[in-house]
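One protein chain omitted, others in place.
Every chain is named by a letter (A, B and C) in the order it is written, and numbering of its residues begins at 1.
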Amino acid sequence: MRKFAASQAESIIRSIPMPVYLPVEKEGLVEYARYEEGVKLALDTCKTEKSPKDVLFPQWEDLMHFRVEGKNITLTEQERCSQDYVLFGARACDIRAFKVLDKVFLADPVDTYYAARRQHGIIVAMACGEPLDSCFCGVFGVDPAEPEADVILWKVGEEYYADSRTEKGKKLLDSWPTQPAEEAPVKAAKADIAKKLDSKPFAHLNLKGFDGDHMKELFASPKWKQLSLACLGCGSCTFACPTCQCYDIRDYDTGHGVQRYRCWDSCMYSDFTLMAAGTPRPTQLERYRQRFMHKLVYFPANNDGMYSCVGCGRCVRKCPMNLNIVKVIKALGEGNK
Amino acid sequence: MPVTEKNWTPKIVAFCCNWCSYAGADLAGSGRLSYPADIKIIRVPCSCRVNPLFILRAFERGADGVIICGCHPGDCHYTSGNYYARRRMTLLFSMLDYLGIERGRTRVEWVSAAEGGKFSNTMNEFARTITELGENRKLGDLRCK
Amino acid sequence: MQVIANAIKKRALELLADGTVARVLGWQPGEQQSDWSPALFESADDMKDFVYGKYAGANLSKTCLKFNKAEGKTLVVLKPCDALSFNQLLKEHRLNRDKFYIIGAGCKGMEDENGLLLKCQCCKGKTFEVFDEVIDDEESRRLPPSDRFEQVARLEKMTHQERFDFWRSELSRCIRCNACRNVCPACTCQKCVFDNPDSGVAAKANTTDFEENMFHIIRAFHVAGRCTDCGECSRVCPQHIPLHLLNRKFIKDIDELYGDYQAGIGEEERTPLTTYTKTDADPGVVHERGNE
Partner (left out) sequence: MNKESLVPVLGVVTDVRVDTPDVKTFRVNALTGGKCFEHKPGQCAMLSIPGVGEAMFSITSSPTNEEYMEFSIKKCGCLTTWLHQMEVGQQIAIRGPYGNAFPVDGDLKGQNLLFIAGGIGLAPLRSVINYVRDNRKDYGNIDIVYGSRSKEDLVDYPEITNEWCKEAGISVHLTIDRAEEGWDGHVGFVPSYVTELGFNPDGRVLVCGPPIMIKFVLQALDKLGYDHKQVYTTMELRMKCGIGKCGRCNIGSKYVCKDGPVFRFDQLGELPDEY
């Protein structure tokens, strides 16, 4: 266990000899961005507007480039990420979300664009000091005091306590000017976090009944109609969600070549499953149902019970109509009657 | 090929109404009046056909200026098309201005079928304005450069 | 507000019981204090969740489109500003008046967890444009008047570069979730121009700055003259982009150039962009107005 003064944080970040992505405040909104001289750090922000999903899986990225000449095509692949970088200050829920993304992108066949970024990232996590009312990560087994990262930071008073969990984390931590520290203050901080989280309104949601065995029953529930009524079919929830990973692949003709890029997509959009012959999900009810069934039923059925929700609560804050996964869990779960 | 400062010449799109301005352009041609070759004319049935999307798409694809030419007010082949276009374009140009896009990049001119001279003068003058404004950097798609 | 809420609920129950309406469109409370959602109530039993009050900010007029062809009448609770949107949809023949029973609900300004909604800070809903009955009290519709064009005018006074920087910094936050489009009661195209698969752009990611500008200019332009300034676009924006400033710019221009106009009023009047006068100013007028 090491420690350093909170006032030293920026100089440490500045000294890291590779790109650093961290929560930055701009116009009152906190988002992950690359560190540059003069940005306003917001390391204590519990919940950034969007998750750090962008760092591993950007909202849009080029995949390849075509040149078409007559009947001939030449194809150039986009280069994969080849530089190490640091994701600084990520929270436990967002890091758990990476494990969910791993299940999708690192499953055979491996998505090499994602895999390269995943491999080159060093994650310095921040334990949550002040969970918000919309937080319910504990429901999904996430411990906000012990993120699954390379280096973990705990803020105690005006000091950061740091400990590494992996070899590359240790190497990074060793390069910082830190002092040796006791375990005890961190233990106390962890207990404090657990107590705070436990007092949050959604901390005791019950997930009983959300599993593959209840798939058809949940699918056929008449409650979806009322739940989805106000849904606008916008993509706020999916774009803010740290685990939503659906994407679209598009071609853009630049006039001197064709760029094939991929961008985030949302199952909430009407053209998501649209084919020339029609769509199997013609109304918002089906699209809304798909999103939550996928997170709470289909995904766990395929991944040994791992839910595709980490309880970050961003959808609770973002949905313009105040629809969210908490409402679905309460309405359909057996344990919340 | 990427455009560098040195070899930059303005790219201008001119939407011309079929009945007046396009004929005006024809007349300018047959009268051997010159106007810059960088002006690409797109013939539309009426100035009213010009959707704001067309103008923005032109900028997206690398245009530095967009000019819309139609019949003089009152002379529209369809009686009132250019009156509607006039309102639309006024509002659109005002919005572009509001977003901080240079004012000179968009223009509407009324050119009749008999005004070959006006057509060529307008185009020459517009091309000069755009050359002075320089490359359009505020409203374009970098991938198309 | 509780008195109004109780009166609406009582009246809705009566109308449900006597068969005048088959369903009620209103609000239900959420998990936290202020997160109410639009909801449908189909029976007296459902109605126990019905609420009306200061967190009923959502405009229900677009949701009405879902019930235009439903069996029987739908009771919908509309605030004065919502009634403008509803009436605009009537004028565009998107809604069938006979299918709705409208209760005009008194409003004292709506709130969210951060206080009075942005759209209510320049309240313009003083009268009900369309209703079957109004449930109201003395204190309703008394929000102090304020100049809704103040911020637009401030922007107009800036230099081009300042304006450009302002909008770049605002619009660069856009994540293209399309919430502004989907919530807008004036955006009722069956298929949006941005969802055209042949357009070459994905309407779900801003691959360049241009896409951000493009989308928001066209979105605002397509509702110009029909936008009642209900303010839902800014309310729903998850990235807090002041989208109403684009719509209000169009409204301000229309008012200045073609005479005062409020969308959603009247029955047959044409919108400013579907009519003209022979003496309208030429587009060049833009170059002479304002700063620079």
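Here is the rule we go by: a residue touches a chain if its C-beta (ideal position, glycine included) is under 8 Å from a C-beta of that chain, and two chains touch if they have at least 3 such contacts.
Worth saying up front: this structure is predicted, and the values here are computed from it rather than measured.
S.K.: Looking at the full complex, which residue from A:Met18, A:Ala191 or A:Ile249 touches the chain that isn't shown here?
M.R.: A:Ile249
S.K.: Who touches the missing chain here, A:Gly141, A:Gly212 or A:Gly335?
M.R.: Candidates A:Gly141, A:Gly212 or A:Gly335; residue touching the omitted chain: A:Gly212.
S.K.: If the hidden chain were put back, which residues of chain A would touch it?
M.R.: Touching the missing chain: residues 63-64, 66, 68, 71-73, 75, 77, 104-105, 107-113, 212, 215-216, 219, 245-251, 253, 258, 260, 262, 265, 267, 272-277, 279-281, 286, 290, 293-294, 297-298, 301-302.
The definition used in the following text is that only the chains that are shown with their structure count from here on.
S.K.: If you apply the touch rule, which chains end up adjacent to both chain A and chain B?
M.R.: C
S.K.: Quick one: report the Å distance separating chain B from chain C, using the average Cα coordinate of each chain.
M.R.: 34
S.K.: Just the number, please: Cα centre separation of chain A and chain C in whole Å.
M.R.: It comes to 32 Å between the two C-alpha centres.
S.K.: Spell out, as numbers or ranges, the residues of chain C touching 2 or more other chains.
M.R.: Counting only residues that touch two or more other chains, chain C contributes 207.
S.K.: For chain B, jot down the residues that touch at least 2 other chains.
M.R.: As it turns out, chain B has residues touching two or more other chains at 141, 143.
S.K.: Going by the contact rule set out above, which residues of chain A touch chain B in the complex?
M.R.: It is residues 252, 254-256, 259 of chain A that touch chain B.
S.K.: In the complex formed with chain C, which residues of chain B make contact?
M.R.: Listed in rising order, the residues of chain B that touch chain C are 52-53, 56, 59-60, 73-74, 80, 83-84, 86-104, 106-108, 138-143.
S.K.: Which part of chain B faces chain A closely enough to touch in the complex?
M.R.: 1, 61-62, 141, 143-144
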